[in-house]
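Take this structure, written in structure tokens, and hold onto it; I'll ask about it next.
One protein chain omitted, others in place.
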Amino acid sequence: MSNFLQYTVFGVMFGAGYAIAATGLVVTYTTSGVFNFAQGAVGMVAAFTYWQLVSEHHVPILVALLLILVVGASISGALVERVLMRRLHGASAERPVMVTLGLLVILTGFATLTWSPTTQHLVGDMVNGQFRLVGINIQYQEVLIIGVAAAVAIALRLLFYSTRTGVALRAVVDDPELLAMSGASPNRMSQYGWILGFVMAALAGVLLAPTQTAGLSIAAMTLLVVNGYAAAIVGRLRNIPVTFAAAIGIGLAENYVISYLLPHLPQSLVPDVTLALPMVFLFIALVTVPSVRLRAVGRLTTMRAPRVAGGRESLVAGASFLVLAVVAAVAFDNTAFKGTTILDLGGVVMCLGIVGLSLVLVTGYSGQISLCQFSFMGIGAFVMGKVAGGGSLFGLLAATLICAAVGALIALPTIRLRDLYLALATFAFADAIFYGFFNDTHIYGSGGVSVGRIVLPGLSFGGDRAEFLMVTAFFVLAALMVLAIRRSLFGRRLVALNDSPAAYATVGLNIGFTKVAVFAIAAGMAGLAGALYGTVQQTVGTSDFDIFPGIIFVLFVTVWSIRTVTGAFLAALTYVVLGQVWLNGLGLFAGLGIILIGRAAGGILGIEALHFRLPWVKRQSAGSLGAPGALIGGPAVVGGETRAAG
Amino acid sequence: MDSAPWKTRIAALGMVALVATTAVACSSTNSSSTATTAGGGSSGGSSGRAIPQSAFSDHTGITSNAIHVGNVSTLAIGGLFKGALVGTQAYADYVNSQGGVNGRHIVVDSADDAYSGTGNKQATQAAVTNDAALVGGFSTFDSYGGAVLAQHPGVPDVTEVLDPATNKLPNLYSAVPLEGGWQEGALQYFKNRFGTSAVQHVGTLVGDLPSPEADWAGEKYVMEKVGYKVVYEPTYPVTQFDFTQNVIQMKNLGVKVLFVDQLAEVYASALLKNLVQQDFHPIVVLGAATYSSALIPAAGGPAAVNGSYLDQNASLYLGEDQAAIPSVATFLHWVQVASPGFKPDLFTLYAWNSTSLFSQALKNAGTDPSRGSILQALSKITSYNGGNIVTTSNPAARTTSNCYLIGQVANGQWQRLDDPPVTSSTNGYRCDYQYVTPPK
Partner (left out) sequence: MPPADASGAGTAALTVSEVSVRFGGVAALDACSLTVQPGTVTGLIGPNGAGKTTLFNVISGLETPDRGTVELFDTDITGMKPHRRAKLGLARTFQRLEVFGSLSAAENVQVGLESTVKWWEWRQLRRAIPWRRGPAAAGAGVPDALAPPVTGSLATATCDRLLEGVGLGGLGTRQSSAMPTGLARMVELARALAIGPKLLLLDEPGSGLDEAESSALGDLLTRLAAGGMAVLLVEHDMELVMRICDTVYVLDFGDIIASGTPDQVRGDPLVQAAYLGEAAPTSEAGAGASPTGIGGSAR
């Protein structure tokens, strides 16, 4: 019984940490309608700043808190709203999410340049000392966290439901028109919302900093907030008291599992189960959230849809691309760029190009955000290495199929929900699988998994040239496939689903099924890309498939144009080349790129001024698009054709 | 895709450091259940050390007045293994200040693998093309470079490696070889000191990685042979930095001796902190990976660490031994020459010793060395201790000795424990019983 009490106290302490993180997420979402993926990164920067002020410059704690929370966080929150978010009115639904991801990679990039990861950044407790309860010693710092978490939850509840400003804050998202009628400025309210969100994020970062007994880590602090996802989801991203309760509940559940269940499991499984727990809770939360009803929002895609290459045109383009690749293979054989052979880099470009294509399919066409395509690559590469000795076509097939299946499993719990939940699930998945799988040397081996080059009867791709051309051929095939999908019935459905889910359902189409199908196809493509990546690199492992590069790559594709094949290729090319030149700068490039692109849905390639005409492509003048409204032609005759016979 | 620095996270850092426990404390897979004594010239080991004939006419990287060595280390992520470069450079500076080896200066060609396997492979390939040998590098991605070295058995590689396959290459030589067992003497010492009943209640924590686990398996085997009983030995994920629950479980199980030798410094300091917080004070035995100037402040001050024992097979090379062991003073001096202000660490020590071993072989290889003759000279070095900066090992046979050092933290300082006094014949190390490896 005494043990039970101990575990319970621990659970509440864990839960309070989750609650702090989750409440911040809910606040920003409630007041801005945007899920801020940079929430954790803001907390991270706040924690490091706190370390800088208190541990390095010996600024008094209260002064440091004042500077960080009141000055730093609120000014940055206001700036982010004013400079980044306000411009996004009328952008496609996924764009604000992309911009917060851009903010995330900018902040982590900035932090990496500022605070060396090899220095140990230790933050002392704000209040020292401890007391004894049910046989365990409890630190006052832990009590402080629980107290602040509870106080914040209560205060926010009161703010949102009992004050005029609070009600107005909520209305920004729920009913902007009503808000405007009430006389409050939606922009002003939205700005308050972001300020509040940033302060909450900074508060979480600063409070949790002393719990990092091994010192602050950029990635760990940034990802701490993922533990709060499950709780925020149970609270449906809106309800602060429910979120708070869920966070405590999850903390307790986790502790009971660790304390009572894990000792009965084989020792070797324990660390993996521990790491997988947040993911398990997230999925349980997703399954328990009630379905979100479809809303006819009347959002109208104003962007000009990118031209889709016709069948013959794409075949010609694909063949030309291959010819260019052969020329490149001859020209660049045995030459290196920044210490890496160009053909190896080229092979990586093609693999990433395929990942980019998978993003075109899943995000560009169907509008769902996947942040775990690199994770599928990792699984694909792993499968490739393990099947039939690593150099077999069966490996490619198995990699594709297994990743498609995993993709379907991830998408399944989210199909009833808004697309945002899928993005959350993929983010959490990418995080969990990095630690639980890619970083697990028992599975991947300390030296990674070796993957052979593909050998076919009478045909070997052992040489760099042959390998490069083979991977290029796969890229071209994948590009042709994506274009063919877009021209097909399925492609029309994907775009239709993206443009109007409500209309999609009311013409008799099953939203959930379509979503899972396209997500699984994209996951399979990424798996294939990973398997090919394995054959290029010949050894893959541990650190190759981290979550942040995956996010950066999504941003690269979005910046170029996430709806076109060309965009996918250029993203892969620039990502690899820039990475070779200045690896640390990739996040900064991606973040600034997405900010500059703003709401332009078509990315760089969508900018009209940059368009040039390919000689073999017939193109009508854009004038017809703007033609004045034509008349409904005289007496229409339709009745006889409809199938409704009464 | 290729790793960006921030990706490393504390987990990777932790992994790195965990993995590092292995080398000084010994691990890995090859085992022969033999014991070698200090300086004991057991077989000398050309066995499994075949040198390709072509290597004897291979003078890559060797000129009349210089010899180029490649150092492939992870320098990204704020200089993760910068120590491995600094140690190599420091020894090269030291040797060059004395006129070099047989009139040749050692030139260190440094390459950063940017914390990526591909980077390690490329850098190793470049070194194979341009340098006479690879010396002193350290990376968690050494298996990638190892694959390159496996294809070039004529290229000497004098480094500490983590990858078991690379560790078996005929052209690999380590000054501190990885073996997979434990010095029985150290465990006998603790048994005598703590009492037979105390060692019936031993606890430890093991990082969830192959090398600490293999290492622990070896240590545990020897513990049980000596009469210890291990009552608590969970594996913990590399992302875990709070051990309060583990502490409470150990308390409930009545752990009396806690071995903190399969944890790196960052984990050890957190664990020590938690021990204090929960008012639990078992006897603590620290391992080589926790011997760091950062441990005591990170654990929350001397109170958390005072009285803890230390067991390692190196000297107190961070400075405490510099009066007693001249080579420690030399080491610390030349590290500051190579990189002023640098705080030496375990990887600096590794690299220093690797370069020292290489220099010895180069000297023995004569005035017209080739890759082959250097390899041949390496295969004849059966005893190495770098002037007692580490305990004596047999690099050729990849075995280590039965010697060990017992230390203790007192008043927030690391110091040797001379109780009972150490006989001078063993250079200040305790050398009794045997080095035991578990049977395969």
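Chains: A and B, in written order; residue numbering restarts at 1 for each.
Throughout what follows, a contact is a pair of C-beta atoms (placed from the backbone, for glycine too) under 8 Å apart; a residue touches a chain by one contact, two chains touch by 3 or more.
Predicted model, so just to flag it, every value in this text is computed and none were measured.
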Response to the item:
Contacts of the unshown chain among the visible ones are A
Worksheet entry | Residue of A:Arg86, A:Arg188, A:Arg307 or A:Lys338 in touch with the missing chain, whole complex considered | A:Arg307
Practice prompt. Among A:Val167, A:Ala496 or A:Ala600, single out the residue that touches the unshown chain.
Written response: A:Ala496
Fill in: Residue touching the undisplayed chain, where the options are A:Leu480, A:Val540 or A:Leu586
A:Leu480
Fill in: Residues belonging to chain A that touch the chain removed from view
293-298, 300-305, 307-315, 480, 484-493, 495-496, 498-500, 502-511, 618-622, 624-626, 628-646
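Just so we're on the same page, only the chains that are shown with their structure count from here on.
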Fill in: Rounded Å distance between chain A and chain B, as computed from the means of their C-alpha atoms
40
Worksheet item: Which residues of chain A touch chain B in their complex?
Response: 3, 6, 10, 108-109, 111-112, 116-120, 122, 130, 136-137, 139, 211-215, 217-220, 255, 258-259, 267-268, 270-272, 274-275, 339-340, 344, 348, 352, 374, 377, 435, 439-442, 445-448, 450, 533, 537-546, 548-549, 552-553, 579, 583-584, 586-587
Worksheet item: For the complex, which residues does chain B have touching chain A?
Response: 1-15, 19, 76-80, 114-119, 121-123, 126, 140-144, 146-147, 162-163, 165-166, 208-211, 233-242, 244-245, 248, 252, 266-267, 269-270, 273-274, 277-279, 294, 297-298
